[in-house]
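Right, subunit A next:
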Amino acid sequence: MELWIDCLIVLLILTNLKLISSSRLSACIRVVAIQGVLLGLVPLLVGSGDLTFRVILLSIVTMVVKGIVFPWLLLKALRSANVRREMEPFVGYTTSLLVGVGLLALAIWMGRQLPLPAPSKSPLVVPLALFTIMIGLFAIVSRRKALTQVLGYLVMENGIYAFGLAFAHQEPLLVELGTLLDVFMAVFIMGITIFQINREFDHIDTDRLSLLKD
Partner candidate 1 sequence: MIWALISLPILAGVVAFFLRPAGPRRALLLLTALGHSGLTALAWVRRPAPAWEGWLLIDPLGLLFLSITSVLFLVVSIYALGYFHREDWGRREDFQEGFLFSNAREPTFTCCLLLFLGMMTLVTLSQHFGLLWVAVEATTLASAPLIYFHRHYRSLEATWKYIMICSVGIALALLGNFFLAVASTLGGEEHVPMLLSSLIGRAPSLHTQWLKAAFLFLLVGYGTKMGLAPLHTWLPDAHSESPSVISALLPGALLNCAFLAIPRVQQVTVAAGLGEFGRSLMLVFGLFSMVVAAAFIIRQLDFKRMLAYSSIEHMGILSLAVGLGANAGYGAVLHAVNHSLTKGMLFLVAGNILAVYRSKSTTDIRGISRILPISGALWVAGFFAITGSPPFGAFLSELVILKSALDQGRTVVAVIYLLALGIIFIGMATIMLRMVQGDPAGLPADHRDSVVTEGHRSNFSWLFGESALAVIPPMALGAAVLILGLYIPPALRQILEQAARAFGGV
Partner candidate 2 sequence: MNTTSWLNPLAALVLSPLLPGIINRTKAFFAGRRGQPLLQGYYDIAKLLHKGAVYSRTTSWIFRAGPVVGLAAVLMALVLLPLGGSAAPLNFTGDIILLAYLLGLMRFFTVIAALDTGSAFEGMGASREVQFSVLTEPALLLSLAAMGKAGQIGSGSRIEHLDNFLSLSGIYSNLSASVWMRNGTILLLVAGALLIVLLAESPRIPVDDPNTHLELTMIHEVMVLDHGGPDFAMILYGAALKLWVFSALLAGVLIPVRSAYWWLDAGAVIGGIFLLAVVIGVIESSMARLRLLRVPQLLTGAGVLSILAFALILWR
């Protein structure tokens, strides 16, 4: 059982690193899709509670939404914006990889600060969640394309979700689904906005979206 958990966590970490190092947007979307699917497995393997119907339903819904619906939506937005790759981002790909490793170290240090929640099976879950959140934030801050920012937001959401699924096992189902619905709505509206931005500016570089300032 330990093997499966560790390899799942390592896979998740790898997807994060892959995200910040790849420049082609379609590749990034696929990475996030994989991460969504992996995330669906978290409650089954790492989850503290026993395998109730609730946990299984939740993981299936997560896998479907994060693995299929979001990528489909974002690919549609990508095609409409006909953008191929992230042009010159603020932080180069190699340096962002180094930053990724640094963030991993920071996440592990912070993970150790907080005492381990009792039921968790492996000590690496909290650092993993924190690491994914930090990678999400880093992606938003360091990339130009609006689409990458949405991906960053999604990755950050995945990190929080991983933490939620692993520990808050008593969270009522309705709230989990509510959260999922909200994230879905958020991504849906962001997709529409990207479509509008592309129609209005025929580019989706958010750094050029900086007219409103003091």
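A word on the picks: all candidates are chains of the complex that A comes from, given by their letters.
To be clear about the criterion, contacts are C-beta pairs under 8 Å (C-beta built on N, C-alpha and C of every residue); 3 or more make two chains touch, one makes a residue touch a chain; residues count from 1.
Predicted, not measured: the structure shown is a model, and the values here were computed from it.
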* Asked: Which candidate touches subunit A in this complex: 1 or 2?
  -> 1
* Touching residues (chain side subunit A, partner candidate 1) in the complex -> 114-115, 117-119, 133, 137, 140, 146, 149, 153, 156-157, 160, 163-164, 167-168, 170-172, 175, 178-179, 181-182, 185-186, 189-190, 193, 196-197, 200-201, 206, 209-212, 214
